[in-house]
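Structure in structure tokens, see below.
After this line comes chain A, so read on.
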Amino acid sequence: MAKIRGAIVVDTEKCKGCEVCVVSCPFGVIALAQEVNGKGYRYAYMHQPDACTGCISCALVCPDSVITVYKVKIAAAASE
Partner candidate 1 sequence: MSELRLMKGNEVIAEAAIRCGCDAYFGYPITPQSEVMETLMELRPWETTGMVALQAESEVASINMVYGAASTGKRAMTSSSSPGISLMAEGLSYLAGAELPCLVVNVSRGGPGLGTIQPSQADYFMATKGGGHGDFHLIVLAPSSVQEMHDFVFLAFDLAFKYRNPAMILADGVIGQMMEKVKLLDPRPRRTREEVLRDTGSWAATGKSNRPRNIITSVELDPAKHEKFNQKLQVKYAEMREKEVRYEELLCDDAEYLIAAYGISARIGQKAVELLRAEGVKVGLFRPITLYPFPTVQVAARAKQLKGILCVELSAGQMIEDVRLSVGSSLPVAHFGRNGGVIHSPNEVVEAMRQVFEF
Partner candidate 2 sequence: MVAEIIKPENIAYAKSKVLTDAPMHYCPGCSHGTVHKILAEVIEDLGIQDKTIGITPVGCAVLLYSYLDIDWVEAAHGRAPAVATGIKRANPDMHVLAYQGDGDLAAIGTGEIIHACNRGENITVIFINNGIYGMTGGQMAPTTLVGMKTATTPQGRQVDINGYPFKVSEIMAQLPGTSYVTRQAVHTPGAVRQAKKALKKAVEKAYAGKGTSFVEFVATCSSGWKLSPTEANRWMTENMLPFYPLGDLKDN
């Protein structure tokens, strides 16, 4: 059975750490970093990358359009 795997890339310098993506992620993938960006915001990052399905929920609610979402189907054998 094929498995869906996803990943996000956050434009960390433009992220304002609003956390809207964090609560919108159905799989708890995203958290705010302990470090801050150039503007002093704790930016979003993939805290649990393995749980990402590329569902784009985070990107949909991101007010600053800083999240790009990638998604790939992986054959069951290859994922083991």
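The criterion applied here is as follows: a contact is a pair of C-beta atoms (placed from the backbone, for glycine too) under 8 Å apart; a residue touches a chain by one contact, two chains touch by 3 or more; residues count from 1.
Selection rule, in plain terms: all candidates are chains of the complex that A comes from, given by their letters.
Owing to the predicted nature of the structure, the values given are computational and were not obtained by experimental measurement.
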Problem set entry | Touching candidate - 1 or 2 - for chain A as found in this complex | 2
Exercise. What residues on chain A touch candidate 2, complex-wise?
Worked result: 5-7, 9, 14, 16-20, 22-24, 41, 46, 49-50, 54-57, 59-65, 67-72
